[in-house]
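Note that this complex is displayed minus one protein chain, with the remaining chains in position.
Coming up: chain A.
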Amino acid sequence: MRQRSIIAITAALAAGSLTLTACGSRDDDGGSSNGDKTTVVIGVDAPLTGDLSALGLGIKNSADLAAKTANKQEFVKGVEFKIEPLDDQAQPSVGQQNAQKFISDKNVLGVVGPLNSSVSQQMQKPFNDAGLTQVSPANTGTELTQGDGWKTGNSVRQFKTFFRTATTDEIQGAFAADYLYNQAKLKKVYLIDDQKTYGAGLAASFKANFTKAGGQIVGTDHINPDDRDFNAVVAKIKKTGAQALYYGGEYPAAGPLSQQLKDSGQNIPLMGGDGIYSGEFPKLNKKAEGDLATSVGEPVEKLDSAQTFIKNYKAGGYEDDYEAYGGLTYDATWAIIEAVKLAVEGNDGKLPDDGRKAVLDAMAKVKFDGVTGAISFDEFGDTTNHTMTAYKVKSNAWVPEFSGEPKLG
């Protein structure tokens, strides 16, 4: 039965290959003194290969832009910033190895990243033990900062070294529910998520807030984010009489999902979080008209700082777009740069010997106007900027509809 066993082995290999991804390249030169200037390395951890690489490359480039801007302005006297990007392939185990690599390089005083909450969970503790500051531009899982107790009001700070410029699922879900129920006046919603940490967390937060407001969830389903055919799910929505579809997940699956929803003759909007607020979404989906998304901060058109960022990014000649987390990454990197500045200023213009501790101590005092609005961190390490904006697709582009802060509690 040799043939049969080959098939069995093949099936096992196929399952194994699910966990395989390609290798990323690594830079291995640590920073050092550069003439009379001290080099401070800011680590960047993001998926630079694989299907989330578009977002990851945007993060890498935006961090690079922040460091270059600081160097050009001589923002911190006597300090030259340098970026060291590592590829985590969106995998927790790789992220943890990267964390160890950053920790062992004494020139690294702060780390920006990662993109995925699941990766972050593996990086938080090593960074905490090493006292190395981490600022994530994209992790939205509420428990990352506040622990599992946040649902019952017992928020406890998890790691003193973890900060983020991204808002939490709690805030985003509440804002989306409030907008859909009170502004768009849609009371019956079908709920779908992609079973990932981000998507499921956002969907759960939306559900809790939407039912609290008086809305009705007429059905729920889960999809596989690698699928592109959702017709079977879409056919089920029809009989529920839903007025909108809320999707917890990211744009690669949300695009075809929305398109197949409209194709099936159901003219109801799909709403999602910042994971679908990407220029790619209306590009991939010709029937996105009327779809909704929430994202952090005021719309970029209203902020001069955002315009400057976009202009500088274009002038920087980066091959890839800055994508959804470009602005938040710039702010995350800049927060570390500000902390370095505070540390240097508090030590007579020299970088303290224990740079990591000084930077970490300074993080709580960091306060500046960033690309996405005023940036500072609360007692959990979360951003104090709770302003959210709802966007709607009009003529194949996201147009801001409404900005505000959600009512919590």
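Rule of thumb we're sticking to: a residue touches a chain if its C-beta (ideal position, glycine included) is under 8 Å from a C-beta of that chain, and two chains touch if they have at least 3 such contacts; residues count from 1.
What we mean here is this: contacts and distances are computed from a predicted model.
Not every chain of the complex appears here, and the one that does not is recorded in UniProt as "Branched-chain amino acid ABC transporter permease", selected from "NADH-quinone oxidoreductase subunit L", "Cation:proton antiporter", "Xanthine dehydrogenase family protein molybdopterin-binding subunit" or "Branched-chain amino acid ABC transporter permease".
Only one of A:130, A:284 or A:364 touches the chain withheld from this view, namely A:284.
The omitted chain makes contact with just one of the residues A:154, A:182 or A:224: A:224. Interface residues of chain A facing the missing partner chain: 1-4, 6-7, 9-10, 13-14, 17, 20-22, 49-51, 53-54, 57, 192, 195, 220-224, 226-233, 235-236, 238-239, 252, 255-256, 259, 263-265, 280, 283-286, 320.
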